[in-house]
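The block underneath contains the structure these notes are about, expressed in structure tokens.
And now, chain A:
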Amino acid sequence: MKNIVEISDPKYPSLLKKIDQPPEKLYYKGNWNAALFEKCLAVVGSRKMTSYGRQITAKLVSEIAAEGITIVSGFMYGIDAAAHKAALAAGGKTIAVMPCGIDLIHPEYQADLYKEILKNDGLIISEFEGAFPPALWTYPRRNRIVAGLSLAAMVIEAGQKSGSLITAGLAEKYKRKLFAVPGQLTSTQSKGTLRLIKAGASIVTCAQDVLAAYGISNHKIPGEKLRSLNLNKLERNIVEKLQQEPMRIDALSRLLEVTASEIGTSVSLMQLKGFLFEEEGKYYVN
Partner candidate 1 sequence: MKTSNGVKTKNLETGYMGEAIAKKYLEDNGYRVVELNYRTKYAEIDLIAYDKDVLVFIEVRTKIGEQFGTPEETINKNKISRLIRNAEAYIAIKNCQKECRIDAFCVVLDKNRKVERRNHYKNITL
Partner candidate 2 sequence: MLIKVSSASNSGLQTIAIDVEINVAGKGLPAFEIIGLPNKAVDESRDRVKTAIINSHIQFPSRRITINLAPADIPKEGSFYDLPIAVGILASVVGYQLPEESLFFGELSLDGTLRHTRGALLLSLFAKEKGIKNIFVPKASANEAAIVKGVNVYPIESLNQLSSYFSGEIDLQPAKYIEAKDDWMNAQAEFDMAEILGQEQAKRAAEISASGGHNLFLVGTPGSGKTMLARALAGILPSLSEKESLEVTKIYSASGRIPPEGSLVKTRPFRAPHHTISRVGLIGGSTKPQPGEVSLSHRGILFLDEFSEFPRSVLEALRQPLEDGSLTISRSRERVTYPSRFVLIASANPCPCGYLHHPKKPCLCTSREVEKYRKRVSGPILDRIDLHIDVPVVDIKELAKDRRLKDELEPSAIIRGRVIRARETQKNRFFDDGIHTNAEMKNKHIKKHCPLSKEVRHLLQQAGMNFQLSARSYYKMIKVARTIADLDDSRDITVSHMAEALQYRPRVQERE
């Protein structure tokens, strides 16, 4: 079986044809399924992901992917990998576009993620044949496919000179919608995204902002279902504090004047019930 789709093939994604110099051939791994290309969102961002970046990627992407949007990204470490992972975690679809020959896994140490994508009916594609090595110039080429495949592009964290800004530029050039996720004004990894927002990119404050562009409107905000659940007094107090500010068990223990042992117990139980999630020791209301 030859895993190649040529530009003349009816299976070739129509959106991609519309860009300048679309790739003549697409090599792929996995099952080519035209439905995969119907609603694509490019998610790109910095390799130097901050903890905020990881957290917000997991949250936004999983909510978006859960609505059936295919997440397209570049399989690089940092935001790219986080986006693929979040899509998989939400049971969604994802496409990884490689900057190298189709037979290579780059970066190699993400082989686990690579297998995971294929196992979950995702797709790995590349315009380069065989074991073509990645080079400086292949990354922008790859970015043009990421942007070209997608109806919209979302940038989560980008430094001043991030490669994801190239993808953002290409998306605008191809008349696709551009989303940017705001970050802290002080963070170097927010400089790029904030500039995009200033220049007119749509600001993302929740998954709904992005989903609207795909005509999905009645997205449920997961946090809301919490209120209806019956929690005991300590649990209610914990949720109340955490809604104000995410914090560690130590801080909760001090604020509520309850031993760390009791807080730990409640928090574990609530986490397993899906009310809370933990990120680097701090607990957040889901």
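The candidates were selected such that all candidates are chains of the complex that A comes from, given by their letters.
Things to note:
Criterion: a contact is a pair of C-beta atoms (placed from the backbone, for glycine too) under 8 Å apart; a residue touches a chain by one contact, two chains touch by 3 or more; residues count from 1.
All values derive from a computational prediction rather than experimental measurement.
For chain A, the touching candidate in this complex, among 1 or 2, is 2. Looking at the complex, you find that chain A touches candidate 2 at residues 47-49, 51, 77-78, 107, 109, 248-250, 253-254, 259-261, 263-269, 271-272, 280-281.
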